[in-house]
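Every protein chain of the complex appears in place save one, which is left out.
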Amino acid sequence: MAGLILCRSSVLGRIYIDIDSPNYRRTQIAVTEFQSLSPQASPTFGPSLTEKVSKLLNITGFFSPIPTQAFLEKPGGRIDFSNWSAIGAEYLIAGTYVAEGPRFLIEMRLYDVVKGEVIKANRYSGTPVDQTLIARQIARDVLEALSGEGGIFFTSLALVVKKGTGSEIGIVNFDGTDYVEITRTNSITLSPRFSPDGRYLAFMSYKNKNPHLFIYDVKTGSTRLLSSTPGLNLPGSWSPDGKMILATLSVDGNEEIYAIEVATGKRKRLTYNQDIDVSPVFSPDGKSIAFVSDRSGTPQIFIMNSDGTNVRRLTFYGNYNTSPAWSPRGDRILYEGRKEGIFQIFSISPGGGEPLQITNGPEHRSPAWSPDGRFIAATVVEGVKEKITIMNLNGNNQRVLLPGSQPNWSPVQRR
Amino acid sequence: MIFSMENNDPPRMAIMVVWSFILHLLVIAGGGVWKIAPSPRLTFGPVYEVKLVDRIPSSPMDYGGTSEGLWQPSRSTVLGVKREALNFPVQRLERETTKNEGVKKALEQIKQRATTTPLPAPSGGTEEGAINSYLRLIWERIKGEWTLPPGVFPSENWQALVHLRILKNGKLTEVKLAESSGNTYFDRSVLRAIQKADPLPPFPAGIHEDSIEVGIRFHSHEAEK
Partner (left out) sequence: MKKMGRLWVFFTILAFLIFGFGCATTTVEKQEGAAPETGAAVKAPATVEKKAEAVEAEKKAAEAAEAEKKAAEAAEAEKKAAEAAGEKKAPAKEVKVVTPQIRALESIHFDFDKYNIRPPDREILNRHAEWLKNNKDVKITIEGHCDERGTVEYNLALGERRANEAKKYLISLGVEADRIKTVSYGKERPIDPQHNEEAWAKNRRAEFVIESQP
C-alpha cells in the first residue's frame, strides 16, 4: 500500500516521490471554552455552548476533540501555538461572548495550529434559548472551513415509529435530538420520503383502511392525498426537481413502478412486467432509476432509464437484495442484502461489479444517504428492537439514535 | 558423491540427507541475511515513472559497484527493484497509467515481488544511494504527517502534486501546489503534511548538491472499507 517512487529526470532534475494514501484518522481539534467578555453575560452560557459544539463535531466522526485536561494553556489569553501542537491539536476553536440586552453576541475563531493563523472568524447572535442553534451554526462553519461542506448539522431524519399495532412518522435532528411525531393516523403509516427541498414528506398510510399515498407539508402541518388507487400506493424517491415522485402502484394488475406528477396526480407507468417491481429511486441526475424486482426469481436491484427503457440487473451476489439508495454523489448505490440469514448493508457501483459490505454484526436494513453523501442512516436491530443508527459512509462510527425504522434523510435546511 | 548414490545404501542415504539439510539451511540463511537490507515496505509508485529510464546518463558511476550486477542499463533505478520485477515492456506500462485498475494491479505485482526478493545492498558510498535513502526518509516523514479523517472526501480519486526544494540544512522552501486535486480541502491537507514535516534532517554526507528539487504526488482513493 505504501508507495515510494524514485524517478529522476536527470541527475540534477526534479525527483518525484509518490505517496499513495494518508493516515485515515480523526482530526485532533481543541475546543476551548468560550469566554465571557462582559460581567452581565451568564457564566454558564460559555461552557454550555462549548460543550454543544464539541459534541456536534464529535458525532460526525471526523473530529476528535482533545480533552480539556490535556490543555497546556488557558483560553482567553494570547495563543501560543506551540502549546497546542505539543498536545497534537491540528486546529483550535476559541471564542468569546458578550451580553447585549436579552441577546448574546458570540464570536468564534478557528485556528490552524500548524500554520499558526486564523482560518475562520464568525459572529453569531441569539438568545440563551438559541444556544443549540448557535452551536450548530458554529459546527457547520468549522466543518465547512475544513472540508468544504458543513450542512449536515442542519439536517433531519424522518422515521417510522411503532405504536401499538400501527405506526406513525416522526422527524428528528440528525443527531437524534428533538424528536417530533408528525402523523396521527392511528393506523399503519410508513415509508417517509423527503422532497428535494425538504418542504414535503411523502408517506403511505392505511388511515383510510387501504394504503394510500399522502404528502405532508412540513411547514404548515397539513396533509393531502396524492394517490389512492386500488392496491398499493407506496412512495419511492422524488425527482431531483421535486416535480415528480416515483411510486409503486398495483392499479394495473400487479406491482409496477410509476412516476406521479405531484401537482396533478397524473401518473406515468414505467415498468411492464408480471413480477414484483417496487422501491424505485432516482439517480441524483434524474436520468436513471434503481428499483427492486423479482423478475429473475428472487428480489434483486435493477436499473433502468428514467423513461423505463434499458432495464438491466445490478446485483448478482446473494439471493435477496432490496431497498436501493442512490448516493447524492451518484457513484454508489446502497442496498440491503441477505447474508447468512440476516440483512446487512452493501454498497455497489451503479455500473455494477462486486459489492462492498458496509455493516456487519447485528442486522442492518433500510439504508439512506445524508445529503452530502458522507453519512448513512439505517435501521439496526438491537436484540429484537429496531433502532435508527447513523454512521460514516465506510460503516465506521456507528451511533444509535433512537427507536425507529425506515430512516429518510432531509436535505440541508437553510439557516 | 550425492549423485552416485544407489538406493539400497542406507548409510550413504543418511549422509545425503544431512548434506541436503545443511545446504538448504545455508541457502535459507543466506536469503535471510540479504533480507536485512532496507525495509520491504518499499513498493513502487506509478509505473509511468519507469519511462524516464532512458534519461539516466550512462556514467560509470551508475553501474559500478554492485556485485550482483543488478543495475542494468535498460532498467530503471527504481529503488530496490530486482530485475524480474521490471520484466515487461515499457510501452505497456505507459498505456496502463491511464487506468487506475491497471496501475493498481501492476503495483500489486511489483509490491509482491519486491517484498519477497532480497534488496541489493546500497551501492556503498555512491551519491545515488545517499539520495535514495534520503528520499525515502522524506517519504516517510511526509507520509507520516499526512492525515485525513476517513469518509470526509468520499469515494473519489484525489491527486495533488506539490513542488518544493529541500535545502542542504533540511529546510523546505519554494513549496508550491503544482497540480491541484480540484478539492481545496484536499489540497490544504497535503500542504499541511509538508509543513508539519518541515524541517527535515540535513543532507547526509553522501549528497553533494546544495539543494534537491522534489515533486510529491499525493493520492487518495478511499476504498469503502
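The first chain written gets the first letter, and so on, giving A and B; residue counts start at 1 in each chain.
Criterion: a residue touches a chain if its C-beta (ideal position, glycine included) is under 8 Å from a C-beta of that chain, and two chains touch if they have at least 3 such contacts.
Predicted model only: the values in this text are computed from it and were never measured.
A.B. asks: What are the shown chains in contact with the chain that isn't displayed?
C.D. replies: A
A.B. asks: Given the contact definition stated above, which residue among A:Ile138, A:Val218, A:Leu234 or A:Met304 touches the chain not shown here?
C.D. replies: The one listed residue touching the chain not shown is A:Leu234.
A.B. asks: In the whole complex, not just what's shown, which of A:Thr96, A:Ser147 or A:Ser167 touches the removed chain?
C.D. replies: With A:Thr96, A:Ser147 or A:Ser167 as choices, the missing chain is touched by A:Ser167.
A.B. asks: Among A:Ser85, A:Asn254, A:Asn305 or A:Gln413, single out the residue that touches the unshown chain.
C.D. replies: Reading the full complex, the residue touching the unseen chain is A:Asn254.
A.B. asks: Which listed residue, A:Ser191, A:Thr315 or A:Ser347, touches the chain dropped from view?
C.D. replies: A:Ser191
A.B. asks: With respect to the chain omitted from the figure, which of A:Thr32, A:Ser279, A:Gln344 or A:Thr359 is a touching residue?
C.D. replies: Checking the options A:Thr32, A:Ser279, A:Gln344 or A:Thr359, the one contacting the hidden chain is A:Ser279.
A.B. asks: May I ask you to list the residues on chain A that touch the chain which is not drawn?
C.D. replies: 160, 165-167, 188, 190-191, 206, 209-211, 231-232, 234, 248, 250, 254-255, 276, 278-279, 292, 298-299, 320, 322-323, 336, 338, 343, 365-366, 384, 405-406
Everything that follows uses one rule, which is that only the chains that are shown with their structure count from here on.
A.B. asks: Just curious, how far off is chain B from chain A if you go by their C-alpha centres, in Å?
C.D. replies: Whole-Å distance between the two chain centres: 41.
A.B. asks: Residues of chain B touching chain A in their complex?
C.D. replies: Within the complex, chain B contacts chain A at residues 41-46, 49-50, 52, 55-57, 76-79, 107, 131-132, 135-136, 138-139, 142-144, 146-156, 163, 183-185, 189, 192-193, 195-196, 209, 212-225.
A.B. asks: For a test of understanding, state which residues of chain A touch chain B in their complex under the given definition.
C.D. replies: 1-27, 61-63, 90, 112, 114-115, 146-148, 327, 329, 331-332, 347, 356-358, 373-375, 392-396
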